[in-house]
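One protein chain is absent from this view; the other protein chains keep their places.
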Amino acid sequence: MAQIEIKGVAKQFGSYQALHSINLSISDQEFMVLLGASGCGKTTLLRIVAGLETPTEGEVWIGDRRVDHLPPRDRGIAMVFQNYAVFPHLTVFENIGFGLRMAKVSNDEVKRRVERNAELMHIEQLLARYSGELSGGQRQRVAVARALAMEPDVILMDEPLSNLDALLRLEMRAELKGVLAESKTTAIYVTHDQVEAMSLADRISVMHQGRIVQSATPVEVYRNPAEHFVAGFIGNPPMNFLSAVPEGAGRYRVADKVLDGPNGASEPLVFAIRPEDLTLSNDGFAATVKIVEPLGPHLLATCDVAGTMFRAILDSDMTVKHGDKLTLAPQDGRVRWFDPESQRAVA
Amino acid sequence: MNVRYLPYLLILPVTLFLCLFFIYPFVLVSQQAFSGPEGPTLEHFREVVSYWKFPISLQNTLLLAAVVVPIQLALSLLMATMVSRMGKGRDLVLYVWTIPLGISDLAAGIIWLAIFEQSGFLNSMLYGIGAVSEPVNFLSYQNPAIVFLAIVLAEVWRATAIMLVILVAGIGLIPKEYYEAAEVFGASPWKRFVKITLPLLRPSLQTALVLRVILAFEVFAVVAALGGTLFPVLMSETYAYQFDLLNSNAAAAMALIILGISIVSTIVILRALRVPKGARV
Partner (left out) sequence: MTAVDVAAPAQASTVKTGRFVYIASVFLLCAWVLVPLYFLLINTLSSPEAVTSFPKSFVPEFNLGSLEFFWNFSGILNAIKNSVIVAVLTMIISIAVGAPAGYALSRFDFRGRELFRLLILLTRAFPLPLLALPRAVMFIRSGLDDTVFGLALVHATLAIPFAVLITFSLFSGIPLELEEAAWTLGCDRLTAFRKVVLPLILPGITASAIFAFVISWNEVFAAAVLTIENRTLTAFLLASLAESPLYLKFAGGFILVVPALIFIFAVRKYLFAMWGIANR
């Protein structure tokens, strides 16, 4: 059993506050993804769990042990690094077996576990090679096999796929998901790639400026962003925003249209809708097409709605061009509202 | 152990060592230079400066530096640029050009002695083509210009390599894209050298010049091997005070004078080639 508890963890680098009192619990065997732009503190948080960084405040618990004062080697973790960190002076075999040798595991057992994990990652034919003779993808596999061979309680991954090319990344992503599900380890995975996050995670923690702004399942994060930031970060392209002026009785004026919204607000709100949740209809926002990008399965039209940039995903059969006037209606149940003061979602 | 103290623990040996064998000796040498029978005195400085050989050795040292360093700078820049555009044979050429780096100034002096001495190779060559009818004693008091030339050649031969290494390393740090960009904008090779290589190489030029100029003030064994007492320089005078005249106070005063000249020229070079922060590669 290795659930992880992060309690009030803060980190300061000089005068720079990298993390603001983070609280997060990750249950046993859960795959948690920390998602955010560079500099949001996700890697720092991961490194604090790994023991490579000391928190300025707060506690880290793995299982029922408090570990924040322990060195990395005593935490029952294994880590996969962004640049793989495959030791160049050792063979693949010795790389995978490195941790086991450190733990003074018997030769037979080392051999057994190295071979099993090499097979799992499909690198059994590379065991005698050195890292200089491997491709990026192969090094990646060695790094994962090396972590798995430790049979850790927790596996930590810091952007492990970011150095691979797009096709390989896709392949490794699926493979990683399968292997980790099988190993039944708790995993924390740091990435800035939201597609990767969606595809891998049991739960995503979206981070922004040293805080976790939302921690939820991928679908929830996508459908019900808890903050304006999440709505503008998740989704490609992200949500469209328009300011909404209350007209009383739960009615709001959004651009040239009056819509039903949350009850009781007397201050302006922000209206948000995903580009794919817009349909062409007679009754909607008047939009002028500015840019048309055919993306294969669909068509991305960047329009002007009441002076604001507004994107819509349309059917790829449509023929629209610069200057066309469209009427875009938001689909029922897909509209979200945010409070511009607190940035939080309003029900 | 607390990781915060680890770096200090690691630099402790160097710090102690340098305090004991670098800073403390400096204190000692200054004490010695200023100490007289009754309290601090400038007597030793007055003594060494007023000695008839002092102006000559000062002049010789400065002249030598003024002639040798610019030649070396030009030569090492030329060699570094040549190497940077070399494909095949680069390693071999670089090895050959850096050989003198490992050769002591004494050995360099001896090598050039083999060329310039009376029965040496220069005489043999001149004799062979009939330019002279009998060997000339180049390294004598009758030929001060040739003694100077021999010393300059030996110094250029020996100590260009250190500048070359620093400059080659420096050029290696300049991203190739800058040259490609300049080429796209139509800059000629010469323009590229002047507008890109030289300015971006300033930190390396700084290091190379500081190191080289200081070494030039320390010139000693080359001169001893080629000129003997014909060409007195500051360092050889210091040596003479210590050993021949057994006057270590005067030697200390000379040492401080050399140090002073070195510091002044270091500051001048650093100032002249200052690189604004943020304008580095």
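As written, the chain order gives the labels A and B, with residue 1 at the start of each chain.
Here is the rule we go by: contacts are C-beta pairs under 8 Å (C-beta built on N, C-alpha and C of every residue); 3 or more make two chains touch, one makes a residue touch a chain.
Just so you know, these numbers come straight off a predicted model, no measurement behind them.
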Touch partners, limited to displayed chains, of the chain removed from view: A, B
Options B:Asp105, B:Glu155 or B:Glu237, residue touching the unrepresented chain: B:Asp105
Selected residue (touches chain absent from view) among B:Val49, B:Leu73, B:Val93 or B:Leu273: B:Val93
Option touching the unshown chain, where A:Val9, A:Val60, A:Ala78 or A:Val230 are the choices: A:Ala78
Absent-chain interface as seen on chain B, which is shown: 4, 6-8, 10-11, 13-15, 17-18, 21-22, 24-26, 28-29, 32, 78-79, 82, 84-88, 91, 93-107, 110-115, 117-121, 123-124, 127-128, 135, 157, 165-166, 168-170, 172-173, 189, 203-204, 207, 210-211, 214, 217-218, 220-221, 224-225, 228, 235, 238-239, 242-243, 248, 251-252, 255, 258-259, 262-263, 266
Hidden partner interface residues of chain A, rising order: 50-52, 71-73, 77-79, 81-83, 85, 87-89, 98-99, 102-103, 146, 150, 156
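Please note the rule applied: only the chains that are shown with their structure count from here on.
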Between chain A and chain B, centroid-to-centroid distance (C-alpha), Å: 58
